[in-house]
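Missing here is one protein chain; the remaining ones are kept as they sit in the complex.
By written order: A and B. Residues from 1 in each chain.
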Amino acid sequence: MAEVLLEVNHLRTEFKKRKGKVTAIDDVSFHIDKGEIVGLVGESGCGKSVTSLSIMRLLRDTPGEITNGTVLLGGKNLLELSDKEMHAFQGKQMAMIFQEPMTSLNPVMRVKEQIVEAIRLHLDMDQAQALKHTEKMLTQVGIPDVQQVMNSYPHQLSGGMSQRVMIAMAMSCYPELLIADEPTTALDVTIQAQILDLMRELNQKNGMSILLITHDLGVVAEMCSRVIVMYAGRIVEQADVETLFAHPRNPYTQGLLASLPRLGQHVDMLPSIPGTVPDLANMPAGCKFAPRCKYAMDICTKEEPKLVDMEKPGCKCRCWLVEQQMKEEGKA
Amino acid sequence: MSEEKGALTVPQEEQALAPRQSRVKAFFIKFLGRKTAVVAACFIILLVIIAFLAPVLQPFDPATPDYDAILSPPNAKHLFGTDEYGRDILSRLLAGSRLSLSVSLSSVTLGAGLGAVLGILAGYYGGWLDSLIMRTADVLLAFPDILLAIAIVAVIGPGLSNVIIAVAVFSIPSFARIMRSSTLTVKQSLYVEAARSIGATNRSIMWKHIFPGTVASIIVNFTMRIGTAILAAASLSFLGFGAKPTEPDWGAMLSTGRNYLGVAPHIVYFSGGIIFLTVLAFNLLGDGLRDTLDPKIQ
């Protein structure tokens, strides 16, 4: 059994609005083992980014607030740490890369200055050592002309190059966990292939765990060993990657997979999920997917289902229909 | 098109819409959250009501001298005291609100209208027209406002209507500039390109698609300029270019009151005070409107 690195339990984050509060994510529980790549997928507004920001405790500048749950990294509850202790954690034990590498880099600082600053914040190094370390990290992420890139300003770099710089910066303190929030969404496919390749390599070489947040199921299928599917702020399904793509249980996951255009599929019409994602301020009472679900039953509109374990270990699903089917199978 | 009518096999999806909230309502909810701006708006509304009801409200005729009560300090009969001819200051201030508000409103409206048209033309067409309009505006902006107004009045002669023209002329450049920069921003937007792609004419793009997007900045500048215009009109009257001395104008009252600063400071206090408060109220309202109309500020 692999060692658990991150454990998130019943996390709830609420956002203050003019009229009261809205719950952005609720009852989010999952874990990441050491050396594992876990995918967190869902459409826009499903709460996947809020989850990552909550784990990193980066909600301070937003009206968001974590109101329930625990986030354990190596057995330590991050939510109980003081700001100072948390700062030591951020960057050193866990690091994050974002969708827009351009906007995450300071435009008026040279690349090397930014990375050196991050390194010296966490590692006991002098300027010269830190510079050398920077050079090493940039070489490691496959940047061809390291000296030139180090002396560049962010705007002089291409999208793919600045995402490499971001990864080098995130990796510089050898964090145990990398949270990658849509790291390749802003990049072209050929560049995306390069970056995904790099992330996989870093995972294999350094044993770093990755929480890969994305809307692209293709990326998930290629990168992850386990997948968590979110819808309207809830985890609706969780499974290893083969099971999820071969036998999705939750109707939402099924619909999502069916609606993907795939290379070599040759279909005329794609099956699509009717309707749109519910508004956070106007959540349906029972199952959040019930209004769009073709299997919706009476109970679905009244009571919210729980995330229950499936027969296969590690697989979980949140759906009344699946629960019912399991009970019937159990009787038979 | 009717012959093809009939339902598609695509199911009628995506119909749920969020409950309706009108723009006006959303605007008021946001605006009411800004306390200073609300107070300023109340003050201005009160001022407008007073201006309308001035003939009824004023305790004395503002133009009738009372030689028995010259320069008398505030008392029970004359709440704000009297001026050098014994005219009731409260009555004159009330009556003066009509003059000051109408002069500033009409001059800024005139300036805003002309400035907006010039700005949108400059921004939309660019090229030599842009250069011509904007360089002229730059020249006008280089003069201090009041100096420009004095110069204009000096050329076209004193009098209230000429004051309005002078103040309007020096309002034009600021409106033109704001309008041009908003036009340049909105012109880049995808919906303007979309309008062009369906074959909309330049005129329709300018007035239907670009102009509504710039109204917010115009409104904000409008309220801000009203304050300046009141001040400018008051200054011109103070210098003797504007209202006739018999007319109850705030600036003129301040001007004559200055001669009696030693013996009857209340004239300056009250007339200066009302100018100060009104200008302040318009500026605060402008600030509040700017924040409310800016979608980036919640």
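To be clear about the criterion, contacts are C-beta pairs under 8 Å (C-beta built on N, C-alpha and C of every residue); 3 or more make two chains touch, one makes a residue touch a chain.
As a working rule, contacts and distances are computed from a predicted model.
Student: One chain of this complex is missing from the view, so tell me which of "Phosphate transporter", "Succinate dehydrogenase hydrophobic membrane anchor subunit", "Oligopeptide transport ATP-binding protein OppF" or "Acyl carrier protein" is its UniProt name.
Tutor: Matching "Phosphate transporter", "Succinate dehydrogenase hydrophobic membrane anchor subunit", "Oligopeptide transport ATP-binding protein OppF" or "Acyl carrier protein" to the record, the invisible chain is "Oligopeptide transport ATP-binding protein OppF".
Student: With respect to the chain omitted from the figure, which of A:219, A:232, A:293 or A:317 is a touching residue?
Tutor: Looking across A:219, A:232, A:293 or A:317, the contact with the absent chain belongs to A:219.
Student: In the full complex, which of A:160, A:183, A:233 or A:305 touches the chain missing from this view?
Tutor: Result: among the candidates, A:160 touches the missing chain.
Student: From the listed residues B:147, B:194 or B:263, report the one that touches the chain absent from this view.
Tutor: Of the candidates B:147, B:194 or B:263, B:194 is in touch with the missing chain.
Student: Using the touch definition from the top, which of A:20, A:107 or A:261 touches the missing chain?
Tutor: A:261
Student: Which residues does subunit A use to touch the chain missing from this display?
Tutor: Residues of subunit A in touch with the missing chain: 43-44, 144, 158, 160-161, 188-194, 196-197, 215-222, 241-242, 245-246, 255-257, 259-274, 276-277.
Student: Could I get the residues of subunit B that touch the absent chain, sorted low to high?
Tutor: Those residues of subunit B that touch the unshown chain are 1-2, 4-5, 7-15, 17-18, 20, 23, 189-191, 193-201, 204, 208-209, 212-213.
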